[in-house]
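One protein chain is absent from this view; the other protein chains keep their places.
In order of appearance the chains are A and B, and numbering begins at 1 in each one.
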Amino acid sequence: MKKRVSEKILMKGNEAIAEAAIRAGVKAYFGYPITPQSELLEYMSAQLNSRGGVFLQAESEVAAINMVYGAAGCGERVMTSTSSPGFSLMQEGISYIASAELPCLLVNVQRGGPGLGTIQPAQSDYFQAVKGGGHGDYNLIVLAPNSVQEMANFTYLGFDLADQYRTPVLILADGALGQMMEPVVFPDYDIVKNKVDHSSWATRGKKDGKQHVITTLHIEPEKMEIINNHLQEKYRDICDKEIRFEATKTDDAEILLIAYGLSSRIAHHALELARDEGLKVGLFRPITLYPFPYRQIRALTKKVDSILTVEMNAGQMVEDVRLAVGEKVPVHFYGRTGGVIPQPEEILEKIRAISIAPQMEKIF
Amino acid sequence: MSKSIQSVQCEHLDKMDIVWDRPDTLIDVPMHYCPGCGHSVVHRLIMEVVQELNIQDITIGVAPVGCSVFSYNYMDVDMQEAAHGRATAVATGIKRVLPDKIIYSYQGDGDLAAIGTAETIHTINRGENIVMIFVNNGIYGMTGGQMAPTTLKGSVTSTTPTGRDLSIHGHPLNIAEMIAILPGAYYVTRQAVNSAKTVRKTKKALLRGFKNQIDGKGGVSFIEVVSNCPSGWKMTPLQSNKWLDDNMLGTYPLGDIKVPEKIA
Partner (left out) sequence: MAKLHGHVTINIENCKGCELCTDACPQNSLNMSKNINKKGYHYAILVEENCTGCTNCALVCPEAVMTVYRENKNRIIKPAPMASIDSKNISVSIS
């Protein structure tokens, strides 16, 4: 049989996530239509039921995330996907899922906000994604792909991390990555080998004589704190082991661009334009937004003169960059909002300005 | 210990049959409910049914947010505790991945008929093959006796200090009648637990509901139980059960609302 591994398929990012999820053995998908992620939901509706899973269109994102809670509580691989307003609606449920330590994959194909906003790509849900998002002390593992290929790869990775840490994992994409078509190769994936056995805690009927309960209520504060301490310990473990990033031309860089997802691609283009002009520019791309590569960015401040963070929002990740950098080097920001995509030339303009006057502008 | 009223002893218990005993499926711990609270009775009846149908190993319950949030401490089956109003979405998630298991949701009136109305309607409209148990005590018991969608006209609650005024707060919501028109509702009934007679009928209704699910009948078996809340109603348990009879049942009449023809 011809190996499918090397087969290149031209696909939208949204579809690549769906296809990868099915290949990763997703048992159930619950979702609600919203642009610009609907292709994911539609792909699932066409494929999942005939490929060993369950597709269900929920009546709302609120229902969808609580269906995820129920199915994940049975120890099955489950996921949902949405875009910004829908992700806001899911926050209560995600907080429950994090507290109950249920593994699942979440996808937010961001669009411009606030409010109903636009359907164009944005990165303005960064804070919501990396700082918990809902109520209580919790975090999601947040993966930020910047290509259709990575949309697929991070779907496998997301399920595996979710299983490994019993925690919800979020793929934070945007409308452009969801909609763009690129060739994608689906790697070999052994569902049986990779699936973690959750039978010791999942609710599947009281088979082993022990009652399994999924709950997030722990009336006594001392008990709740024990749960919190356990969660925090898990997050520390994740921060120790799961930081992922990509550094491009950072060795001789004087100006360091920091960008993730779609804006990292644009920043990369700007880097090339700047290098053509002889400007020594590098690019650091956080792949995990949580855990955030604070230490790795801090280490680079020994080499570079200044930093420019590029985002499709009014300045969110830049706060984490400033946290990492402190006063070591000036941190600049360039962003467009509301669904407007920054152009490489605009970034180049900013790079040029920084190369002349690298000191930091006033933040407030 | 001295006793002023002598309790009667029986010399020949060994020659008698045990005709009623606490079901083994009901965990043998004191419940946290207020004295006389109907939640306890409904829990027990569900567990009696689970025991009689021998489905303890394959049953998964979903607890709500409300006074019965801790019901997993009493009902000895695998359970998930859902967010406020989302029990049937959670139940849907479970049933869809484990279609061979027996799933029930358990909700109060605030949970099922206010914050969770959308989930209620759509779970039923999808015809999920689950049992939905709805404990209607006409009040928000857990949060201290605020108005519920099912609170009767004129009833004083902590958020209707001068009584529920229909022109301000709207009308008591007859959700069972509402959802009965949905094709996904297979069996809809309203029962009570305020007397031995009504308890017997509720048990029968629950039995029927769970049997429907076991038989794979298409649709939700919806069992409303009109119940009391002595604390929220500020009554003794006896007064509350009487008040239930005299007031609640006028707005929420007991009996089957939708019965599939074959079992009618």
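Here are some notes:
FYI, a residue touches a chain if its C-beta (ideal position, glycine included) is under 8 Å from a C-beta of that chain, and two chains touch if they have at least 3 such contacts.
None of these values were measured; they are calculated from a predicted model.
Shown chains touched by the hidden one, complex as a whole: B.
For the options B:Val199, B:Ile223 or B:Leu254, the residue in contact with the chain missing from this view is B:Val199. Against the chain not shown here, chain B presents residues 1-10, 13-23, 26, 30-31, 33-41, 44, 193-196, 199-200, 230, 236-238, 241.
The working rule: only the chains that are shown with their structure count from here on.
Centre-to-centre spacing of chain A and chain B amounts to 41 Å, using the average Cα coordinate of each chain.
Chain B meets chain A in the complex at residues 56-60, 62-63, 69-70, 72, 76-83, 86, 89-94, 96-98, 101, 118-119, 121-122. Residues of chain A touching chain B in their complex: 27-28, 30, 54, 56, 58-60, 62-64, 66-74, 76, 78, 92-93, 96, 203-207, 211-217.
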